[in-house]
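All protein chains but one are shown at their positions in the complex.
On to subunit A.
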Amino acid sequence: MSEKTQVEDIDRSLHDTKNENKYRYKSEKGLTPEVIKDISREKDEPQWMTDFRLKSLEIYQQKEIPDWGADLSDLNLDEIIAYIRPDADLQSDWDEVPEEIKNTFDSLGIPEAEKKSLAGVGAQYDSEVVYHNLKEELVEQGVIYMDMENAIKEYEDVVKEHFMQLITPNDHKFSALHGAVWSGGSFVYVPAGVKVDIPLQSYFRFNAPGAGQFEHTLIILEEGAEAHFIEGCSAPQYSINNLHAGAVELFVGENASLRYSTIENWSRNMYNLNTKRALVEEDGVIEWVSGSFGSKVSMLYPMSILKGKGARAEFTGVTFAAEGQYLDTGAQVIHAAPHTTSTVNTRSIAKGGGKAYYRGLLKATENAHHAKATVSCESLMLDNDSVSDTLPIMKLETDDIDIGHEAKVGRISEESIYYLMSRGIDEEEAKAMIVRGFVEPIAKELPLEYAVELNNLISLELEGTIG
């Protein structure tokens, strides 16, 4: 007799707290060149950035909303206010962060994380970074970790050379929008040979009805550098549709190694249309760890471009789509050089009418001889109201490669439950173990406190119903 497994939703009460809004500056609804100039003036940006924003706006106005993937017809872009700055200046000391904002962060566990000797915290409150701190020894090694606004002024040359070169405004409508209205985000620079052994964290968060979040993350690792960056997202629940169109650009130098971890847990009215890309030089390594749990709609396909010989990409992702969610995620890997390797390993869970879509791209260009790639996608369906789709695209333009792909869909197998039960484990626990085991490959890639959070997020309460 087949049985159904009941899995409860994530408990959102912790993450859906919101504070009253106090704003110092709030731009008008809709986007015009004047609004863009205002934003740029308010930020006191160099002229090239103002011009870049205006150029992006032009492209944005010409581009159509994509007609594939998720339904974006409820997204009213004019309604989404481009730029909101919280009533707080940049802080260097936690004590000076306003109480109200601190309370929100407290409930998310950020200061605790800091105490546990994390390297730095750049928490984005609405559109600007409100708190920044970086360990002394890292500063001495020449590591730069600061908000993008200041990076543009202090490290203008480096930023100008890299900013929106990997993700250009021409890529799609939302990258153009990002180019026009981007605000906040992190800049990380790790000099040659420096190994940052503690993860750099930033916690992004929204707190304004109708506010767009367009943070820009730019990470540059010079030759032989190593770092781990953690991006965590959580947002309070609102009635107006919210849009997140951030951009993450990662430059991994020769022999450098970067791990980029994300747990996205936007509230269930969010449109998460984020763009992430990494460019990896010779023998460099990019590792993505990505968890998508929240949002109403996600379209997120981090891309690794293996540009240098021997470059390597690893992608580990888990997507959990519950009621009312359409999570369209996947990894893209471009093998553009010889002897490059990539591994993509994803798990998705769909329940309660949720829709989980894996959409991936694996491309080997004509230069990519001796490339090796494996892709493995597994989907777990917890009921038959949900939908789980897998669409991996493989484009191979040379012969001397070794490509393997596997995908599976199904539900918890009764044999596995039976086996565990025969070992004296009760049925409920057996099912819980199997679901935990299913996301285990992702959980084990995260630092401990994030793995704990992942477990909290999933917070799987399993309840067997007989028959």
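Following the convention adopted for this analysis, a contact is a pair of C-beta atoms (placed from the backbone, for glycine too) under 8 Å apart; a residue touches a chain by one contact, two chains touch by 3 or more; residues count from 1.
Here is the rule we go by: contacts and distances are computed from a predicted model.
Not every chain of the complex appears here, and the one that does not is recorded in UniProt as "Fe-S cluster assembly protein SufD", selected from "2-oxoacid:ferredoxin oxidoreductase subunit gamma", "Spermidine/putrescine transport system permease protein", "Fe-S cluster assembly protein SufD" or "Cytochrome c-type biogenesis protein CcmE".
Contact with the chain not shown here comes from a single listed residue; of A:47, A:73, A:384 or A:422, that residue is A:384. Check A:144, A:401, A:434 or A:451 against the missing chain and you find that the one touching it is A:401. Note that of A:33, A:142 or A:410, the residue touching the chain absent from this view is A:410. Hidden from this view is one chain, which touches subunit A at 2, 366, 369, 379, 381-384, 386-411.
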